[in-house]
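For this view, one protein chain was removed and the others were kept in their places.
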Amino acid sequence: MSAKPRAALAALALSLGGCEGPQNMLDSSGPQADTIEGLWWVMLTVTSAVWFLVVAAMLVAIWRRRVRAEALELSGEPKPHRRERSLGIAVAASVGLTVAILFAFTIYSFVLERRVFAAPPKDALEIQVTGHQWWWQVRYVHKDPSKIVETANEIHIPVGQKVTVRLSSPDVIHSFWVPNLHGKRDLIPGQEAIFWIEADRPGSYRGQCAEFCGWQHAHMSFWVHAEEPEAFQAWLEQQRRPAPEPPDDLTRRGRDIFVTGPCAMCHAISGTTASARFGPDLTHLASRTTIAAGTLPNTRGHLAAWIADPQSYKPGNRMPPTFLPPADMQALLAYLETLR
Amino acid sequence: MSDDVLRPMEEREAAAKLTGAWHEGEGILAWLSATGHKTTGRRFVLTSFGFFIAAGVLAVLMRLQLAVPENDLIGPDLYNQIFSVHGTAMMFLFAVPVMQGVAIYLVPLMVGAREIAFPRLAAFALWMLLFGGLLLFVSLLLDMGAEAGWFAYVPLSGPEYSPGKRSDVYAQTITFSEISAIAAAVCLITTILKMRAPGMSLNRMPLFVWASLVTAFMILFAMPSVMMASTFLIMDRLIGTHFFNPAEGGDPLLWQHLFWFFGHPEVYIIFIPALGMVSHIVEAFARRPVFGYVPMVLSLAATAFLGFGLWVHHMFASNVPQLGASFFTAASMMIAIPSGIQIFCWLATLWDGRLVIRTPLLFVFGFIFTFVIGGMTGVMLAAVPLDLQVHDTYFVVAHFHYVLIGGAVLPLFGALYYWIPKVTGRMLDERLGQLNFWLMAIGVNLTFFPMHQLGLEGMTRRVYTYPPEMGWDRLNLIATVGGVLVALSVLLFLFNLLRSLSVGRLAGPDPWGSPGLEWATSSPPPEFNFALPPVVTGRSPLWEAGEEWPVVTGLKLDQREVLITSVLDAEPDHRTEFPEPSIWPFLAAIAVGLTFIGSIFTPWAVVAGSVPVAITLIGWFWPKPGEE
Amino acid sequence: MRPVAAVDVSRLPDHAFGHRSILWWGTLGFIATEGMAFAIAIAAYLYLRTRIPEWPPGVPPPDLAIGIANMAILILSAVPNYLTKRASEKEDLRQVRIWILVTLAFAIAFLVLRWFEFASLNVRWDLNAYGSIQWTLLGLHTVHLLTDVGDTAVLAVLMFTGPITGRRFVDVSENSFYWYFVIASWLPIYALIYWGPRVL
Amino acid sequence: MRAGIFAAFVILVGAAVLLLVFGPITYVREAREFRPDPVAATAPPEIRMTDLQPGLPLPGPNPNTGGENPSWYERNAVALSEGQRLFSAMNCVGCHSHGGGGMGPPLMDDKWIYGSDIKNIYATIVEGRPNGMPSFRGKIPPEQVWQIAAYVRSMAGLTPKQASPSRPDHLQAKAPEASYPEQPPAGGLIPPSATAPQ
Partner (left out) sequence: MRIGLLVAAALLLAMPAGAQTATPAPNSVAPANAAEGDWVLAPKDYANTRFSALDQITRDNVKDLKLAWSFSTGVNRGQEAAPIVAEQTMFVVTPYPNILYALDLTQGGALKWKYEPRPAPAAQGVACCDVVNRGAAYDQGRVFINTLDNHTVAVDAKTGKEIWKVKLGDINQGETMTMAPMVVNGLVLVGNSGGEMGVRGWIQALDAATGTVKWKAYNTGPDSEVLIGPEFTPFYEQDRGKDLGVTTWPPEAWKIGGGTVWGWISYDPALDLIYHGTANPGPWNPEQRPGDNKWTAGIFARDPQTGQARWFYQWAPHDLHDYDGINENVLVDLEIDGQMRKLLLRPERTGYVYVMDRITGEVLSATPFAAVNSSKGVDLKTGRLIENEEKHPVLGKVIRDICPAAPGAKDWNPSAWSPLTKLLYIPHNNLCMDWESVETSYIAGTPYVGANVKMYFGPGGHGGEFTAWDPIAKKERWTIRERFPVWSGTVATAGGVVFYGTMEGWFKAVDAESGQVLWQQRLGSGIIGQPVTYLAPDGKQYVAILSGVGGWAGAIVAADLDARDATAALGFVNAMSELPNHTTKGGTLYVFALP
């Protein structure tokens, strides 16, 4: 649907603006979201019209047949009524129209449903997304296992390509939702859900867990970065590399603190001995835009605050506070910043 | 006929004798033993209204937390409990029981009966409701409130992810309220089918009675599903069964199927009685019988029937097969048809009537205005692709509040304004009533309309806060203001009610000039409802009555004797004596309640509790010593 | 409006049996809702069956002997139950006293064997979902059984102690009606518990 | 009207009674403490009983500090359930299985080589033990060690049943902790080696 009627309809729906945004189904950036948005505008138009008609009929009835308060006559015989037949015809016609509209909606919905769920090509890029309380594990599958890429809370996809997403959850039910690209799909423990997404223009789209999953359901978001295929390939290649060797003493010390301290009990950095899997993989932490599943921007200051006191930003999350002497913290931060 | 004209003297004598037989007595013991349907019904409504207010306070707290982004008024743990208890209380402790309470009060009056069938069972239902609600709210105060949402999806509510006793409290609250609802439904069904006034054949039954009948049947068939589900849940949590453990062959989706097989009909259980209320109000204030009685009744039945066939539309985002999803889309679209029929019939009635605009009718206008929006968004949600986008967002929050507030709460308030004069004998203040309406109507729309937009903009449900950069703050603030307005409107209603009790205008038997049998007796009605039970000859008895008012004679006046009639045509069949008030239902409810609450802490409570439960039930059914 | 005596009901009986009685309707209401609970439990069984590849998973199916014996007792109990119901509707106190005791004896025998039925399931409720649903189905029926045995016992006592009124016979009749439900509901559950693991 | 006031009175009294009766019992069990208290100053002495430690050796001293009021942890349902989760996440389960033992001794029985007190268990986790128990000093923050220690006690039924975890959503390894009989917490054998610094 083009932008013009969109805007017009938005005004019609008394919308208060806001058809744009990184997490907005009305700012569709992929064919599926586009299809659904089209359905939305059609349904909105028709249902708004029906609602206006109903309310108008009610208002007219009120206006026509109201009795002034002083002329109120609540007792005694009600007025005899003789218009059953014409009323019957009107009601029957309305019901008929309702049935017709609903029938049309149903068929239309079926058709779009088939389009939205059409199976992706076999050789499509495949991403495994695992929802954890409260972060997203992302794995780019490759038939050559040594080219598998593991990252967290951030998904890069090439523009104009269908991307298969395999969804699973090891703990509770989550729901994967990037409104600008597609509707949501639940991650149900014990089952694997497969669907696909596609972006038709580059951009960053925010996604969020849409099924209530506990304390930090509110802070379980992620970003989908749609890039031109070349940029995407470059990113993927970069992600395939292990973490770089620390360039200087400070960062070397930071790495040692990481791999010997509590960090390595939960996190992994490829290229070091830290290979735990209970927290997000941090191999390319510095290349991400946010930390803590979209809770904080990825800056040195936020990172330090997050490491020292994660529970005040995201109460209940699984990361314990880490008490480090300031010098050690600086070294650790310096090292983490090298993880491009 | 004229030979049988009764003298006023006879009526008064009869009333005196009947008072002796039906009086409920004084004192605490008598108070706890009271089983009369008006007492029970009033208490039902008051109890559930109390829970409504408590849950409403929670709603305001939530709105305050969400008024600004990254608010730290309420942390995630408390917020989760608050919205879970809000939802659970509103659905299980307010919406269903308040409708049942109104029905327990009104149905016997509307069908011209002296009493509800199985009055002790109805009293038991009341106590179960009260104890269940107390359990839920006291637990919340103890930091033990339900925390996994009102639909408590496993595994989040399961043994691994909900430690402590919070979800057990949720599961047992459900059990309490389901037992209450089922018991009340059995009473209502029997009353409606077997205790109607002679001549009130099925096709002359008032629409609210029809709605209550349909609802009661829905309760019988829907509630067992959630009872089994909550039993499975609590067994998973307490004795280690594996119904929902995907590792050992269970399935989290089993919960969703069971829950929504109940949960969707639940919406209609709440909303069908409201449709009945609307019909009565429209009829009274449009001054003509509702247009299309037969289509109305058929629509109610069709809604109930279809209501069982679309539970999966709550699960489109889970792994349900494509074909199944399509079926449920069609069913969900179809259910809009009976609702449409009813709306059109009311519009026709209004169109043809002479509208006396009073508070109850205003609430009906508000109902049509808001409910149709909820219905329209409901149609949108039925479409799988669109549902995938808006499911679990604030769009859905907006949708179901439009349906439940628009479809049930506004009619309920209209009904309260309409029928409270019958209950208290005094009129509510009309000006305050109109103010109440406008506050509520504006408040509701201000609260929930922006939520549609929020949902489209990506705000998901059940978040305790949201980041400032998302641009959701303005609309949330508006919604919070609206929420406060709704709270004010409810306060205003309470004020109006309390005020009317002392200074309200006396109502008289029929202040609105309504046609139903409930208006054929004094306000408030005597404990035996009708000194001379009426005989019915049409759908609008008081409007159709001529000079003569046919009544039933021959029932014993010194005993609690009631007339049982046949199912279809309400022909007198036999008389039967009803039981005295009794303390046993209260004691049985205590025993059952302690058993349920104890079972949260040890499964042996079920074994230990069975003894007092058995004793109280035997006491309940044991014939009184003096009986023949 | 003047009240006019249109219907005189003073000659109508003061109790009635079967669907004329409100007690019958109340019982039917509970039967409907409990039957629905059974149906839901059965649906859960069939649903779980689709989630587990082998059925029964990793355990032997239930032993048949006690189940069959108990089934026979339950079906046979329909006979004294029928006689109790017939006697109560004839308001024949002597017959009612005899047959209600016989029915009760059958019910208690069934309940005793039921204890051993749990053992013959060959699985614990906390082993896996199969065990959970087997125990729940059996347990659910046992709860209904227990309540009706209690009910029958109380009525039996009342039949001997009095006071005997017409409505007491209605109680007995409705109790027998409920017992039919207990029998009828056992048939599908029996089939699932004992034959489901072998056939499904 | 009278009935309404009476009802309100009954409800309030009932609620108050329930609050008074259950409040003290449930408070600790249901509390969720996200931010542990700031570090308590009482670090246990620097003794390590083994050279074995998970991960790479620490570059320098990194004292694990003790928390306060350890009994709080074993009466709190969330602490115990976090302990259950960490027991797997920190690979305790690899040696001790789900309490039955394997490479390490069983934890669900009533034999305690180094004492069953939560402080003994804390010390065992932090300091390690010579016969193969690694030292997790500096690897796991104190409050998480307390949680694990509390969970370990729950495996032997030494914590209140009402707070102990129910079965997890995994293969059914054993009866859940919540169904273990509560034993007198005195149990177990404490050899002198456990009390004297080595």
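Just so it is clear, A, B, C and D label the chains in written order, and each chain counts residues from 1 on its own.
Keep in mind that, in the parts below, contacts are C-beta pairs under 8 Å (C-beta built on N, C-alpha and C of every residue); 3 or more make two chains touch, one makes a residue touch a chain.
No experiment lies behind these values; they were computed from the predicted model shown.
For the omitted chain, the shown partners it touches in the full complex are A, B, C, D.
From the set D:Ile118, D:Met133, D:Leu158 or D:Ala178, the residue in touch with the chain omitted from the display is D:Met133, counting the whole complex. Note that of B:Pro224, B:Gly249 or B:Gly455, the residue touching the chain absent from this view is B:Gly249. Within the entire complex, the positions of chain D that touch the omitted partner chain are 50-57, 88-91, 93-95, 97-106, 108-109, 111, 128, 130-134, 169-175. In the full complex, chain B contacts the hidden chain through residues 246-249.
For chain C, the list of residues touching the undisplayed chain reads 53-54, 57-58, 128.
The definition used in the following text is that only the chains that are shown with their structure count from here on.
Averaged C-alpha coordinates give centres for chain B and chain C that are 31 Å from one another. The geometric centre of chain A is 36 Å away from that of chain B, both derived from CA atoms. In chain B, the positions touching at least two other chains are 75, 77, 155, 160-161, 236, 239-240, 242, 245-248, 251.
Multi-chain contact residues of chain C (touching two or more other chains) are listed as 126-128.
Only residues 28, 31, 39, 42-43, 46-47, 50, 75, 77, 130, 134, 137-138, 141-144, 155, 158-161, 163-166, 236-240, 242, 244-248, 501, 601-602 of chain B touch chain D when the two sit together in their complex.
Looking at the complex, you find that chain A touches chain B at residues 14-16, 18, 21, 23-26, 33, 35-36, 39-40, 43-44, 47-48, 50-51, 54-55, 57-58, 60-62, 64-67, 69, 72-79, 81, 83-84, 87-88, 90-91, 94-95, 98-99, 102-103, 105-106, 108-110, 112-113, 116-117, 133, 171-173, 175, 177, 179, 182-186, 188-191, 193, 206, 208-218, 294-295, 315-316. Chain C meets chain B in the complex at residues 1-16, 19-22, 25-26, 29-30, 32-34, 36-37, 39-41, 44, 47-48, 51-52, 57, 125-133, 135-136, 150, 154, 158, 163, 165, 167-168.
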